[in-house]
Structures are given as structure tokens and as C-alpha cells.
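A single protein chain has been omitted; all remaining protein chains appear in their positions.
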Amino acid sequence: MIRVFIFGISGKMGQILAHSLPDDFVLSGCASSSRIDEAPSDVIIDFSSAAATEKVVALADKLNCPLVIATTGQSAEDEQLIKDCSKRHAVLKSGNMSVGINLMLKLCDTLKGVGKCEIVETHHTKKKDAPSGTALMLKDASGANEIHSIRLSDVIGEHQVVFGMENEIITITHTALDRRLFAEGALKAARWLINQPYGLYSFDDFLTSKKHPSLFHSER
Amino acid sequence: MIRVFIFGISGKMGQILAHSLPDDFVLSGCASSSRIDEAPSDVIIDFSSAAATEKVVALADKLNCPLVIATTGQSAEDEQLIKDCSKRHAVLKSGNMSVGINLMLKLCDTLKGVGKCEIVETHHTKKKDAPSGTALMLKDASGANEIHSIRLSDVIGEHQVVFGMENEIITITHTALDRRLFAEGALKAARWLINQPYGLYSFDDFLTSKKHPSLFHSER
Amino acid sequence: MIRVFIFGISGKMGQILAHSLPDDFVLSGCASSSRIDEAPSDVIIDFSSAAATEKVVALADKLNCPLVIATTGQSAEDEQLIKDCSKRHAVLKSGNMSVGINLMLKLCDTLKGVGKCEIVETHHTKKKDAPSGTALMLKDASGANEIHSIRLSDVIGEHQVVFGMENEIITITHTALDRRLFAEGALKAARWLINQPYGLYSFDDFLTSKKHPSLFHSER
Partner (left out) sequence: MIRVFIFGISGKMGQILAHSLPDDFVLSGCASSSRIDEAPSDVIIDFSSAAATEKVVALADKLNCPLVIATTGQSAEDEQLIKDCSKRHAVLKSGNMSVGINLMLKLCDTLKGVGKCEIVETHHTKKKDAPSGTALMLKDASGANEIHSIRLSDVIGEHQVVFGMENEIITITHTALDRRLFAEGALKAARWLINQPYGLYSFDDFLTSKKHPSLFHSER
């Protein structure tokens, strides 16, 4: 059993994570903005916010375990804390914990430069930021020159990258169907991370460490 | 100037090819089912049919030049003739001469095995075969277990490969906007092929010989 | 407050319905396959199964209130029971309780006959039936001659109707983002139904009784 500590337990993603634990995981401890309930753990998953970075890396030291960081928006100091932490523990940091988007970044990189590229991302009306952080990651990977943001309904998240070539276009679309997607991505990454030596890892490091995609991802 | 011989000049693709020649190409000779107008040439592009394979490889010998074969459905004997021909000339054979589909095959191969996969291909009502040859190529590359064929309107060709994972899907779609696409793909391949030594090449060999996609494909 | 009785409380949709009640509804009573907890009610919403039709209409008589039936697959006898019940109570029966699909049926009817039409419906891998009941309704409305069923991932439900005309196509797509959609459609129908005289109503009757769509449906 992998004892997982959830940092940010009271947030939306923290709650989904707590309710998504597969059979080989058990909740060992948790932390919200008001309190930290420490307990021996095999891995920490942080879905709180960049503001908690200092506390999170301190906890990794205290519990002496790996750390999965799913938050974004770290300051330069936070990034340094994370780097230092990775000299003592295995740390995986990613702006998007879905296996699909990370695969999509690779696909976009393959097509980068074939022609003009634009991105259309669609999210629910309550999403405050535009463009989405994921769209910005896709922009880098694809070389897109424009991102169109659509806000309507309760769309969890759809990202479409359109590559134009002469007389043909290739469109790559990622559709998130349930927010548990991100929780499960973080758990898969955690399951892998606990067997890695100290260092700073990306979600792509996790993906590429597998010989064949089916080893880490299966359709149930 | 590259002197190009068009085999299958009277067919739909042969006609489009003849009218699509870029500035560095000139039509040297042509052949239809009834006659062959030979002339010194730098490359032959064959858009006729598999039935003409024997005549086409004979012509490559006679004109002593490379050969681009865009036809499909060769018999075992035809395949052998092509193989023999490739010991004397550079021969490029492909079931689909669009740069986009060939890139898409690579993308599908990257995602192969991530989960259940299905293909939807849409073509105009006059297309006799189903599924399309391109869909069969995509099926191999992606590991899809099913191809859905839609026949309506005047759709030139759209191929959509849907990969299902847990709580997310990735869809890759290729849309052909104009039949000149295939003619231009063949011409690009020919432009590359005339500088290659004898041997049997695929469209992918042509693609991967480029250091960066933008070297062979640009948006005008 | 509208006192709503949920028939089929232990099923997936029954549970979602019980947890989706808006501020003007309160759960008065419920029934599962094993027991019926009667209580004075203003409307019954049935998400159980066609097999319970006899019990459901009997309950409408006992509680003397309107009835929303969301189940499908009624036998001829069941249909007669429902008809008889509608002579005494307002009864609304629909194979799909989403406002969107019912609007889509109208759109399909507008385009019916313009040209060849095909349907692609995508659902999660656990959905046993193919094609979906909704796809069959869309087939009738649109005159489509073929339905393609894709089963992968956790897709809640996407229905795409493609109309082919000369040199152009129109595609209408409905995407369900959350199963609460169907519960909420049934609740909206119930809110309308309690003010109607006895009779047999369709979801379309509910839709068309509104002067302007915004009166019954708003984006929050």
C-alpha cells in the first residue's frame, strides 16, 4: 500500500483526489490552508497552490518522501526551493497532470514548424484565466501564433491545435471528460515516482520511462 | 528544371498533376492506357494503376531515371518487379502522397497502445471502396480495432483517429482540402528522390530525411 | 416548494436526481425495486425501468399527482397503462430528458431531406446497447440512413448528425458534459408539468410551450 499525503485536501482537486484513491493507495495524512495533519507517508501530492510551496517542501523533508507538485505559478524563490528539495527527494512537477495532454505535447512537437498553427481552447464559464495554462504549454510545443479562448457551459476542458499546411490541415484535440482525470494522472505519477532516485522530474520523464504506453495506461 | 514524365496523364490525378507543376518542373513526356510518349526525363510519376506496373518499371529502365509510384493494389509479381527496379533506380512507393497523412501515421504510432482506438473516415459518395486505403494505413499505425466509413457530399477526404483513455480522449483529424494535395506531395517526393541513390523508399523516408519539417513544407 | 417523489432512487440516475434538487424542490418520497415510501407529493419522476410502469402509474393514482417518465422500452400494455393514466393526470414521457437533444431533434427535422445523412454517436465502453436510443430518435428526425457507434473511454454521450449536400456539409453535434444534465431536464419538465391539465405530453410539448427559449433555460 502506498501511503499518500494530500496537500490541499479542502480544495476541489484535493477532494476529488481523496475520493479517487485506487486500491493500492491509502490516505496517510492531509493538509489544508489552516492545518497540517502529518503522518508517515510514501509520497506527497500537492494540489494546493504555489503559495504553499515552502510548507510543502518542508513537509517532504520532515516525512522524508517524494513529492508530486501539481500547482503552477511559483515565484523564482519557490522554484529554487523545489530545486533544492529535489537534491534530497524525488520531485515531479507538472502544470498538467493528465497523461493525454502530455502525450499531446509530444504530438505538437512533432508537427512544430510544418505550417501556420492556431489553438482553440474551450472551458466552462467560471474559469477565470484565459488562455488556459495548458494552452500556453501547447503553444510552446506547437509554435502556434494564436490562442482562441471560448468560455461557455460546463466544459471541463478541450484543447484543439490546428496545423495548416498546403491544401490540408491536421487537427489534434484533447478532451477532458472528468476532473478525476487530473487526480488519476497525479496518482500514476506518484506510483512511479516512489521508485525513482532523488531529482527533479517532469510528467514527460514519467511517460518516457515506460517502454510501451500500455504499461502505464489501460482502458478499463 | 526537373523533367517529369507523367504516367496516367488522362486520369483525374494525372490531369491535376499536369496542371500543378511548380516552376522548377517541366512536363517531358506522358503515358495513358493507349500510348506512351517517351522523352528524356529526370523522374517518372505514376498515378495510373497497379495494372501498369510492368510498363512503368520498363520505362524507368528505358529512360534510366527514378520512379515515384502513387498507385496501390500491386500483385506479388508487381511488387517483385518494383523491388528489382529499385536495385537499378531510386523508387519511392506510397499509398498516400500527402505530407499530412504521412505525418499523421507517425502521430498515431506515438499513441498506439494508450487505449481503445477507432477511426472515422469520410469521403464523397462516388468513392467505391470502403474503408479507404488511407484508413487501413492509419489502422495499422494506431492499432485501431474499427473503421467507420461515411460517404456523403463531395468530401475529398477526412480521416479521424480517436484514442480513448481514462476520462480523456485524443482525436487526430486530417482534412484534405484539394486534390492537388496528392499531386504536390508526389512532386515534393520526386524533387527529393532524384538526388537519392538506387533503392526502395517510402514517403516516410522522404519525410525523415529532412532535419526539420519546415525545410520541406512551408505555408504560402 | 415542489414535493418530488423519485421512482428508482437506488439507480445511477435516481441518485444523481436526488443530489441535484434545486432550491424549489424537496424530496417527498422514493421507491426502489424493493420498497415504496409513499408520501404526499406534487410530482413523480420515474428513472427506474419500464418494468415498473404498472407500479408507477398506480402510484400516480394513489398520490393523485402528475408523472414524469424517463424510462424506455415499454411494452404495448405499458403504453396503454400510461395512456389511461394520462386521462386522469398530466403525464410527460420522453426517451431523452436533455433540453439540448430535444432541440436537436427540431434542428434535424428542419434539415430532413436536404441530402444524404449519417449519424456518429460516441459513448463510454460500458454502454451495452448500440446504437443509442437517442441516436434512433435522431435517425427518425433526420432521415439518416446509417448510425455509426463508437465505444471508448468515459464519454457520457456525444451525438453527431452529418448532412451532406452538394459541395457542402452541415454537422450538428450534441455533447453531454455531465449526467446531471438528464436529471435537470426531468426536473425542469416536472416544474412545468405540475401546472398542466391531464394529458400525455412529450418533452417537445414542454419546450414549445415556452414563448422564448430563454424563459426555460439560462446559462449560469
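Letters A, B and C mark the chains as written, and numbering starts fresh at 1 in each.
The working rule: contacts are C-beta pairs under 8 Å (C-beta built on N, C-alpha and C of every residue); 3 or more make two chains touch, one makes a residue touch a chain.
Since we're looking at a predicted model, the values are computed, not measured.
Enquirer: Please identify which residue in A:V91, A:V155 or A:L181 touches the non-displayed chain.
Expert: Of all options in A:V91, A:V155 or A:L181, contact with the hidden chain holds for A:V155.
Enquirer: Among A:N64, A:T125 or A:T208, which one is in touch with the chain left out?
Expert: Result: among the candidates, A:T125 touches the missing chain.
Enquirer: May I ask you to list the residues on chain A that touch the chain which is not drawn?
Expert: Considering the whole complex, chain A reaches the absent chain at 115-118, 120, 122, 125, 146, 148, 150-155, 162-169.
Enquirer: Considering the whole complex rather than only what is displayed, give the residues of chain B touching the chain that is not shown.
Expert: 125, 152-156, 177-178, 219-220
Enquirer: Touching the hidden chain in the full complex, which residues of chain C are there? Just list them.
Expert: 98-100, 103-104, 106-107, 110-116, 164-178, 180-181, 184, 212-214, 217-220
In this text, only the chains that are shown with their structure count from here on.
Enquirer: Quick one: which chain's Cα centre is the longest way from chain C's?
Expert: Greatest centre separation from chain C goes to chain B.
Enquirer: Suppose every chain is reduced to the average of its Cα atoms; which one is closest to the average of all protein Cα atoms?
Expert: A
Enquirer: Between chain A and chain B, what is the separation of their C-alpha centroids in Å?
Expert: About 39 Å separates the centre of chain A from that of chain B.
Enquirer: Between chain B and chain C, what is the separation of their C-alpha centroids in Å?
Expert: The separation of the two C-alpha centroids amounts to 48 Å.
Enquirer: With chain centres defined as C-alpha means, what is the inter-centre distance between chain A and chain C in Å?
Expert: 37
Enquirer: Which parts of chain C, given as residue numbers and ranges, touch two or more other chains?
Expert: Expected reply: 125, 152-155.
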